[in-house]
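Only one protein chain is missing from this complex, and each of the others stays in its spot.
This part shows chain A:
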Amino acid sequence: MKLRELAHSRAGDKGDISNISVIAYQEKDYALLEKYLTPERVKAHFAGIVHGEVLRYALPSIGALNFVMQRALGGGVTRSLALDAHGKCLSSAIMTMEIPDDTDPS
């Protein structure tokens, strides 16, 4: 299923770095996010957009992950040529990632 079914997200910017939260609607789904949203998978998903390292921070107390993506904003909001210079729309892009349904017995 798409990540969008399990979680919501907001993107923020600092310089050329984008940070994207992924927050489970239901706390029971947090483990699935932690298992499948590895920094490697997230970096692969954003190929062509994120040119630097992707770091992941876990916040189990609120059922959320925070991804910090380096060199993701075309040089940063103040000089980017992009229409979405802040990378605000990146929160929607992560929602298209596929998460296998571990509860499915097949």
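The criterion applied here is as follows: a residue touches a chain if its C-beta (ideal position, glycine included) is under 8 Å from a C-beta of that chain, and two chains touch if they have at least 3 such contacts; residues count from 1.
Going forward, contacts and distances are computed from a predicted model.
**Q** According to its UniProt record, what is the protein name of the omitted chain, chosen from "Glycoside hydrolase", "L-lactate dehydrogenase complex protein LldE", "Multiple sugar transport system permease protein" or "Acyclic terpene utilisation N-terminal domain-containing protein"?
**A** "Acyclic terpene utilisation N-terminal domain-containing protein"
**Q** Which positions on chain A touch the chain that was left off?
**A** Output for chain A: 4, 8-10, 12-15, 17, 19, 21, 23, 25, 45, 47-49, 55, 57, 59, 61-64, 66, 68, 76-79, 81-84, 89-90, 93, 96.
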